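All protein chains of the complex are present and in place, except for one that has been dropped.
Chains: A, B and C, in written order; residue numbering restarts at 1 for each.
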Amino acid sequence: MNFLEQYNYWIVIILMMSGFYIVIAHGNLIKKMIGLTVFQTSVFILYISMSKVTAGTAPILNEAYKVYSNPLPHVLILTAIVVGIATTALGLALVVRIKEAYGSVEEDLIQEKDLQQEGSE
Amino acid sequence: MIEHLPILQVIIPLLAAPICLILREARLVRWFTFIASALAFVNSILLLQQVQTQGTISYSLGGWDAPIGIEYRIDLLNAYLLILVTSISTLALLAAGPSLRKELSERKETYFYVAYLLCLTGLLGILATGDAFNVFVFLEISSLASYTMIAMGRDRRALWASYQYLIMGTIGATFILIGIGLMYMMTGTLNMYDLAERLPEVQQTKTVFTAFAFFVVGVCLKLALFPLHLWLPNAYAYAPSIATVFLAATATKVAIYVLLRFIFSVYGFEFSFSHLPLQEILVALGLMGVFAASIVAIYQDNVKRLFAYSSVAQIGYMILGLGVGSKTGLTATLLHLFNHALMKGAIFLALAGLIYRVGSVNLKAFSGLGKQMPWTMAAIVVGGLSLIGVPLTVGFVSKWYLVLALLESNWWPIAVLVLIGSLLAVIYVWRIVEVAYFRKAMQDSAPYKEAPLMILIPTWILVLANIYFGIDTGFTVGLSEQIAASLFEVAK
Amino acid sequence: MLMGVYSLLTASFFVLMDAVDVAFTEAAVGAGISTILMVTVLSMAGRFENRQLHHPRIALFVVLITGVMLVYGTFDMPAFGDLNAPVQTHVAPYYLQQSAQDIDIPNVVTSVLASYRGFDTFGEVVVVFTAVIGVLAMLEFSRKPDTTGDEPAPMYQHKILRIVGKILIPPIMLFALYVQFHGEYGPGGGFQAGVIFAAAIILHAMLFGVESTRKAVSMPVVKVLAAVGVLIYGSVGVVAMLNGGRFLEYNALAENPITGQHVGIIIIELGVGITVATAMMLIFLTFARRVGKANGDSA
Partner (left out) sequence: MIEQSVLMQLIIILPLLAIPGIIIFGKWPNLREAVTLIAGGLLLIAVIVFYQNFDAGQAAYIHWIELLPGLDIAFKAEPLGVLFSMVAGSLWLVTSVYAIGYMRGHGEVNQTRFYACFAVAISAVMGLAFADNLFTLFIFYEVLTLSTYPLVTHAGTEKAKQGGRTYLSILLATSIGFLLLAIVGTWWQTGTLTFTQGGVFDDSTSKVATSVLLVLFIFGIGKAAIMPFHRWLPAAMVAPTPVSALLHAVAVVKAGVFTVLKVCVYIFGIDLLRDIPATQWLLYLAAASVLLASLVAMRQDNLKKRLAYSTVSQLGYITIGALLASQAGILGGALHIVAHAFGKITLFFCAGAIMVAAHKTEISDMRGLGKAMPITMIAFFIGSLSIIGLPPAAGVWSKWYLLMGTLDTHQWIVMSVLMVSSLLNIAYLLPIPLRAFFPGAGPQGADFRENAKVIRIERAQIKEAPWPSLVALSITAIMTMVLFFWPHVFYELAASLAGLSGGING
């Protein structure tokens, strides 16, 4: 099989992993959320790419076209996007609260404060 | 209406949620929620009967048959877990009233109940559906709802815990999404049973392996298998008591269900166990989980956190049973699913009552409670004995099957380790017992009253269940064995 | 904000991939809503951050493993754009060929979304609803008293903006409605419409201040609407059940299945639209208010 046929997926994977890396490695909560979004969005691309048919067109029925790309992944991703934004919103809400409660959005600072609290208990 | 049971199971709580938001008035909402959950419970029982009489039920949503449309498919396994989830949630709600009024601000209660219902919806949806992507959607519903519930904890650490859970949970979900995507890519279908038919053709492809790997990792994140459990302890420790009860008893179980479903019904036993070192991995991780978590649990002073760690350990047992890869092993896992829900349900409910009176779950606060809150403490002790696996409690039944399974496949050493593991449970349970019964109460504090009846009743229903199902094991064992058998049927 | 750009790029990529609906949504959500949220939160959290990473080696290791695993996975994937990939041959064709008879609306995505996999979409709506509940539960009430009254919005000073905004908002709303009901034919549908509508409101908030907007659109009503949207969707399903169909079986809604489908789709799209619009409004407004307050205190 011809590896070049997969180039598209590989790009996606690179994107995905960069997002993933941000999530794990960054200490800033907001950065983490961003990373998460990037991660998810790249997964969306993965789905969409698989629906593409060469010389196909958007799946809106029309006499002019014969070949349409697969509508199913589109639907799935529509849903996934919504889920994504929902998660982001929730996550950010948490960040706001954390900022209020701890006065910081840096992971290590927060954990420090927790340790102190446990010590005091 | 009888043919609509599968969908009713999910949409009863689902539709109840927005209605609750409209009702707003907290007390109203509370009863409404309770009724919804109770209905769901009744529904699940009917469903089980239906399955037992007429076998697997398939319900195609929107009238589009699978794989075109989304299908709900209920067999014994789902029915069994549906009952588990709905029953626990109903009992938890029974106690919710006083506990929440103590722990949440009046205005937040409504939101809590809505979130609770949504979480319930999500879990039930996961259990009922026969469509891979639908699993993802409802997984997210339940997850988002549980992040919300956890974040409502009084301690600010609840926020941090919830955030961590959100990050790890979402990563898990995304992994699952990738897994599903790859499966879809190779088969062109999302329906589990259609997948099961079409996967064998492409079984050998690397893509399918990857799909499997990602899916399993994702699920393991959700069910807090040992190295991926980091989100769980704090989440359980700082969430509002009722949320802890509900999540601890059900959420991880549902994740395990998903794992079972895909390992056995979708990929098939053959693929899952013979093509991959899955067995070894599961057993290893399971054992490590049991020990690591139990040992950490021993050093916890926050009792809620202590039992949270013990949950991780118990999950280890379930995975172990699965890892054995024999009928008996699977039976043990299924039994432990149910039994562990009973134990932890009882314990965390008791703790809810304790928080209601004492306000703290720090071990120090326990001194002398054996006298002051005899019923609550007794509940914790029975739950603890069950965790240890003392005869005549449910814990013993599942341990027995697990050890038996290990011996059957000639894994003596592991069997020994399992038993040693349960001795670790003795240690952390006894730390509590000693403080509660053999240490004088602190002088400065006035003696605490026994927990309110509304909390005690459900607690003791669960405690008695712990004992009852430990003695009359017909229902659980029978069902589990049936299910295990059927799963292996499918797998063959 | 880099992320917004990324989303836009993604969106345009989607267009290339013939996924117009998705592109539409991604543009609206990724580039729109979530970016706005991010900015809002950042404004409060402050831009500074300590650069040091968390045990980056382990992270890198994990990521690499995952990446390699995925690449490994790609080796046996059907070639990109391959017409005979299982994806194209198994279920999808049915949609492309039959949807004309079954449902008879040109936009197959919509028909799949709203009818074939209507339940997923229902789930999606519920997810949004859940998110709203979460955000409200966390941000609606703060222990602090309402210190800030109707503080002037950041852009209030710019007359031009204000005028432009005033002019812009109504057409945006109209456009939203168009998208809402045109969804069966072109790209679009309840979700996109909802987002756009919300965007209009958000714009208003940016120009005239959060508080004034909150007054303008009375929050309690919006909250109820969010719930109502879900209920509308659900009730369609229930009605179908009562008419002897399965849950969400639109055919059962009218004598003629096709009309039944149309009715069903329109109504549920409406439900989606309402929930999404109100949800986005709620989320943004609650955020903006809370953050504004926080900044007010910190300042």
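Keep in mind that, in the parts below, contacts are C-beta pairs under 8 Å (C-beta built on N, C-alpha and C of every residue); 3 or more make two chains touch, one makes a residue touch a chain.
Keep in mind it's a predicted model, so treat the numbers as computed, not measured.
Trainee: So which of the visible chains would the left-out chain be touching?
Mentor: Every shown chain touched by the left-out chain: B.
Trainee: Given the contact definition stated above, which residue among B:F269, B:F291 or B:W430 touches the chain not shown here?
Mentor: In the complete complex, the chain left out is touched by residue B:W430.
Trainee: Tell me which of B:V42, B:I420 or B:A485 is the one touching the absent chain.
Mentor: Considering the complete complex, B:I420 is the one touching the chain left out.
Trainee: Taking the full complex into account, find the residue in B:G55, B:G359, B:P391 or B:P447 that is in contact with the omitted chain.
Mentor: Considering all chains, including the one not shown, the answer is B:P391.
Trainee: Name, in rising order, the residues on subunit B that touch the hidden chain in the full complex.
Mentor: 385, 388-392, 397, 400, 403-404, 407-408, 415-416, 419-420, 422-423, 426-427, 430, 434, 437-440, 471-473, 477
The rule is short, and it goes like this: only the chains that are shown with their structure count from here on.
Trainee: Please work out which of A-B and A-C is bridged by more C-beta pairs in contact, and write that pair.
Mentor: Result: the pair with more contacts is A-C.
Trainee: How many angstrom lie between the centres of subunit A and subunit B, each centre taken as the mean Cα position?
Mentor: 27
Trainee: From the C-alpha centre of subunit A to that of subunit C, how far is it in Å?
Mentor: It comes to 15 Å between the two C-alpha centres.
Trainee: Quick check: what residues of subunit B touch more than one other chain, meaning two or more?
Mentor: Within subunit B, the residues that touch at least two other chains are 133, 137, 140, 144, 147-148, 151, 178, 184-185, 190.
Trainee: By the touch rule stated above, which residues of subunit C touch at least two different other chains?
Mentor: 70, 74-77, 85, 87-88, 91-92, 95, 117, 120, 123-124, 127, 130-131, 134, 138 - these are the residues of subunit C that touch more than one other chain.
Trainee: What residues on subunit A touch subunit B, complex-wise?
Mentor: So the residues of subunit A touching subunit B come out as 20, 23, 29, 32, 36, 39-40, 43, 46-47, 50, 72-73, 76, 79-80, 83, 86-87, 90-91, 94-95, 97-98, 101-102, 110, 114, 117, 121.
Trainee: Sort out for me which residues of subunit C touch subunit B in the complex.
Mentor: 69-70, 72-78, 85-92, 94-95, 115-120, 123-124, 126-127, 129-131, 133-134, 136-138, 140-141, 223-224, 226-228, 230-231, 234, 237-238, 241, 245-252
Trainee: Which part of subunit B faces subunit C closely enough to touch in the complex?
Mentor: 4, 7, 11, 14-15, 17-19, 21-22, 59-64, 67-70, 105, 107-108, 111-112, 114-115, 118, 121, 125, 131, 133-134, 137-138, 140-141, 144-145, 147-148, 151-152, 178, 182, 184-190, 198, 202, 205-211, 213-214
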